[in-house]
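Here the complex is missing a single protein chain, while all its other protein chains stay put.
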Amino acid sequence: MSRTAYKAVEEAGVVGVFRHVDAVVESVRRAREQGWTALRVYQPVPSHTILAEVAPPEKSPVRFFALWGGVAGTVLGFALASFVGIKMHTYQGLLVGGKPPVSVPAYIIIAFELTVLLGALATLAGFILFSKLPRGENVAGYGPEFSEDRFGVFIPCDASRAEPVMALLREAGAEQVRFEEVYEED
Amino acid sequence: MPELTYSRVNRDILRTLETPGRAYWIAVALLAAGVALGGYCWGTQIQTGMGVSGKFIPTAWFAYITTFVFWVGIAHSGTLISAILFLFRARWRTPVYRSAEAMTVFAVMTAGLFPLIHLGRAWQFYWLLPYPNERQLWPNFRSPLLWDVFAVTTYFTVSAMFLYLGLIPDIAAARDRATGWRRRLYRLASLGWRGTDTEWTHYSSAYMFFAAFATPLVVSVHSVVSWDFTMSIVPGWHSTIFAPYFVAGAIHSGLAMVITLLIPLRRLFRLEQFLETLHFEQLARLMIVTGLIVGYAYGVEFFVAWYSGNPFELSTFLDRAFGPHGDLFWAMVVFNCGLPLLFFAPRLRRNYAVLLTVSVLVNVGMWLERFVIIAVSLTNDYLPAIWRKTFHFTWVEAGILFGSLCWFLLLFFLFAKIFPTVSITEVKEALPEPKRTVTVEGNA
Partner (left out) sequence: MNDAFNRREFLKLVTIASTGTLAACSPAPPQKVIPYVIPPEDVVPGLSYWFKTTCRECPAGCGMMARTREGRVVKVEGNPEHPINRGALCARGQAALQGLYNPDRIAGPLRRTPEGRLEPITWEQAEDALVALFRFLRQERRNATVALLTERISGATEKFFRDLFAVFPAGQVIQYEPFAYEALRAGNRIAFGTSEIPHYDIAAARMLVSFGADFLETWLSNVECARAFADARRRHERDAMRFVAVEPRLSLTAANADAWLPARPGSEAALALALVYEILRSGRARLSSTEAARIGQLVANFDAETAERLTDVPAETIRALAREFATADPGLALGPGVAASGPAATALQVAVNLLNYVCGNVNRTVQFGRGSNWDRVATHAEMLEFIERMRAGRVDVLFFHHANPVYALPPTAGFARALQRVRLKVSFSPFLDETTAQCDLILPDHTPLERWEEYQPRAGIRALVQPTMAGGFHFQSRQAADVLLRVVRRADATLSRPFPFENFRAYLENEWRAVHRAVAPEQSFAEFWRSAVEAGGIWREVPLRPVRLSDAVFRFDFSPALAVHTERDESFALLVFPTAERFDGRGANRPWLQETPDAMTKIVWSAWAELHPETARRYGVSEGDLLKVSSPHGEIQLPAHLTPTVRLDTVAIPLGQGHTSFGRWAADCGPTPLALLSADVEATSGGLLYGGTRVRIARLPVRRLLARTQLETSQHEREIARVVPLAELVAGSVRRDPEPRLSLYPEHTHDGHRWGMAIDLDACIGCNACVVACSIENNVPWVGALQVDRGRHMTWMRIDRYWEPAPEAQPIGGVTPLETHFLPMLCQHCDHAPCESVCPVYATYHNHEGLNVQVYNRCVGTRYCSNNCPYKVRRFHWFDDQWPWPLALGLNPDVTARTKGVMGKCTFCVQRIRAAKDQAKDENRTVRDGEIIPACAQTCPADAIVFGDLNDPNSRVRQLSDSPRGYHVLGELNTRPAITYLKKIRRSVPDRHPGEDG
């Protein structure tokens, strides 16, 4: 304790370990009622019941990444093909098969492929960005059981106010409640 | 039906990652040797020249391009199962999709080798890529081969990312139980995934979009591959039905390959309670459909050849069926269209032995199909003066083809021991959510 006292606390809070989904939902409701809005839920599967409760059903912004990535791909693909076509045909006089510099039907295929490619890349980027990945080890309240079969409700709060929160979670049906804090890594 | 719980799922699936036994290592060693052999043959070919393969004029495309198309085809059903069936919310796909997806990626990695092996000057392959250079030389975007380059690279990138995306939560699960190098690897690969609500929200949305991108992609890729042929004027190649015909064929062969891989996998990793007979039945049913589509395509080709009144086309197709290589044609018809019909009988499609044999034969048949289309058509084009119908399949070709098969299997073997071949997350998702009160079930 005293050794770590020199480091600044990065995140501290109480985590309750649950087995049942409806218990989680209930605990979240209660916490919210008592003003603990900034909470997060660890879950082994994307439980729609929980997500509906915790993350309000507004859509993820990842979809805009998908859209604009795709559009960029279309434009880039056609532009690249046409640029090369004009460069080789018009400026270097390389006529092939009697076809014009911008042979639209052929170039559509390139455009299409790049649409998909950039669209997908952007989507992945969006996902990583918004999920704040990659993340280091120091996440308060996480435990291996959350990747197996337990749900965890984490309510950030400092040591002084931990007591009532722990009580709250226990009442909601947490199998186990613990206070954790992680420190900034130097 | 044993009661499945989240923790049970975790345990059983992660158990497949435990340090393998001797059999596994022997298999890996043999496969590696096979890959080495293939490498040696390729080296010989580069050293001596393309002449060591069986090609000639007029048949300038032969076993390599055939195998390229074959592997690209294999790739397809992976995406079909993971993406298309996902969009259609086909629940039964859950346990099979991971291995199908992995198969896709590895099949594309194998397919991707062949255009290079096929090049007369393989060391200049990068000239096919558009990159700025002081000589102001660019590739020709009108060439179907360049479409291939784009389609295949896109396909590889997207399906690899798709596979990875789906893996992240599973890797995290593995991470939390692993030790040593595995833990370090998983920690890195899982990007510190914690399964928080925000993560899951974006994850689901991203996954959905990937599925949405992959679906048209899978259709486009094999269409583009088929256009390598349709864009030419070779009788037997120049046909408008190739795109749908090839896509169907691709999925046909892909399904066969999935079955071929899953049956041993199921036995090996004792995944019986995840991969149930139902799943194989579904795959088999799908094969009946694709098989019929392919058969229809064969028929239509002949009809068009006759109906078009084009003497070149007609002669090519008569030669295809009744010429010196007719046997290959008929073999392909029986394997691809005939055998899958057996699956109409429930007894047969539930019998793993039958399933395995048929799907292996379908794979053979699909390779033959591509060979018949590509090589045999070329022997019989416009000027009879250049007709030349004897093939000389060389040991170099054989070595390279065998090597490529080993390469594919090797990748799959390694994958199966490092990453879960059945999606932990989705299997869990498929289970009923654990609730305190049973009554909640009712009024949910």
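Remarks
By written order: A and B. Residues from 1 in each chain.
The definition used in the following text is that a residue touches a chain if its C-beta (ideal position, glycine included) is under 8 Å from a C-beta of that chain, and two chains touch if they have at least 3 such contacts.
All values reported here derive from a predicted model rather than from experimental measurement.
The chain not displayed here makes contact, within the full complex, with A, B. In the complete complex, the residue from B:Tyr24, B:Tyr40, B:Phe125 or B:Tyr296 that touches the missing chain is B:Phe125. Among B:Thr59, B:Ser190 or B:Ser359, the one in contact with the hidden chain is B:Thr59. Check B:Gly43, B:Pro216, B:Pro264 or B:Pro311 against the missing chain and you find that the one touching it is B:Pro311. Residue A:Met88 is the one among A:Met88, A:Ala111, A:Val153 or A:Val182 that touches the chain missing from this view. One of B:Asp12, B:Glu199, B:Asp381 or B:Glu433 touches the chain omitted from the figure, and that residue is B:Asp381. Contact residues of subunit B toward the unshown chain are 48-51, 55-61, 118-121, 124-125, 127-128, 137-140, 142-146, 149, 228, 231-234, 311-312, 315, 378, 381-389, 392. The chain not displayed touches subunit A at residues 88, 93-100, 103.
Note that only the chains that are shown with their structure count from here on.
In whole angstrom, the spacing between the mean C-alpha positions of subunit A and subunit B is 30. Put simply, subunit A touches subunit B in their complex at residues 19-23, 40-47, 49-51, 54-55, 59-60, 62-63, 66, 70, 80-81, 84-85, 87-88, 92, 96-97, 99, 103, 106-107, 109-110, 112-114, 116-117, 119-121, 123-124, 126-128, 130-137, 139, 142, 144, 146-149, 173.
Residues of subunit B touching subunit A in their complex: 5-7, 10, 130, 136, 138-142, 146-147, 150-151, 153-154, 157-158, 161-162, 165, 169, 172-173, 175-177, 187, 191-206, 209-210, 212-214, 216-217, 220, 224, 227, 425, 428-429, 433-437, 440.
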